[in-house]
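What you see is the complex with one protein chain gone and the rest in place.
Take a look at subunit A:
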């Protein structure tokens, strides 16, 4: 009897290991190995086209990155880009969800239409907006000047004063449907009884929104805000497609600086050092999220 139980345990253990092995291998090969390589290269003099350099250099790469005159502006741009995008996406996404949650004619059509920007590939969206915003032949400037809203065309992506707010606007346009989908799903799970009870207590629509709807959206808000903080901070393609970090570094964020170190300067050591700094930063965001998540779970469970 005892022998049979041991045999079953061994078989179960083997099955568990076998079942987990694809995931473990996936993590080891596609995440673990590159991550360890980046962390070790950050302390090496690694250059793709200069075979004359190499070896352990301690913190030299970090010093080089932090001494780069573009580093702190890139940190600042990354914060503005990330926080601006997430706030914009949250506000527009929530507003759209509130509108779409109301019963109205053509509700399905509006819901589908709202999701369209999210279905457009980033490269297509970026290039289309780039053409639409062109000061010479773009439709946006044509509308602005023909209606008299502006005297002369605005170089939205070429003027340093406008470039960052423009790429944030386009990012918000493309990403808000994700928030809308999430908020809409959460809103539809709120029991009608809560709204009815609040109405019986004399709460107006504004009060019901703050006292019933928003508390019920805390959990989903926490998840999507923190996910988007990380996604936006590490996003490369959107800004690259629209401005490549320009004009004159006005939209240069840390991921684009990493790209320039690695694939323009071929300085893998500096690129790895900056990647390590970013990794620590995004890990910090995750730690903050985890603490908030636990606190919220404790509150919900009571």
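One rule holds in what follows: a contact is a pair of C-beta atoms (placed from the backbone, for glycine too) under 8 Å apart; a residue touches a chain by one contact, two chains touch by 3 or more; residues count from 1.
Criterion: contacts and distances are computed from a predicted model.
With the options "Glycine cleavage system H protein", "Thiosulfate oxidation carrier protein SoxY", "Sugar ABC transporter substrate-binding protein" or "Quinol oxidase subunit 4" in hand, the undepicted chain maps to the protein name "Sugar ABC transporter substrate-binding protein" (source: UniProt). Only one of A:53, A:124, A:139 or A:185 touches the chain withheld from this view, namely A:53. Contact with the undisplayed chain is limited, among A:18, A:109 or A:189, to A:18. Considering the complete assembly, subunit A touches the hidden chain via residues 14, 18, 21-22, 25-26, 29-30, 47-53, 134-137, 153, 155, 157-160, 244, 246-248, 260, 263-267.
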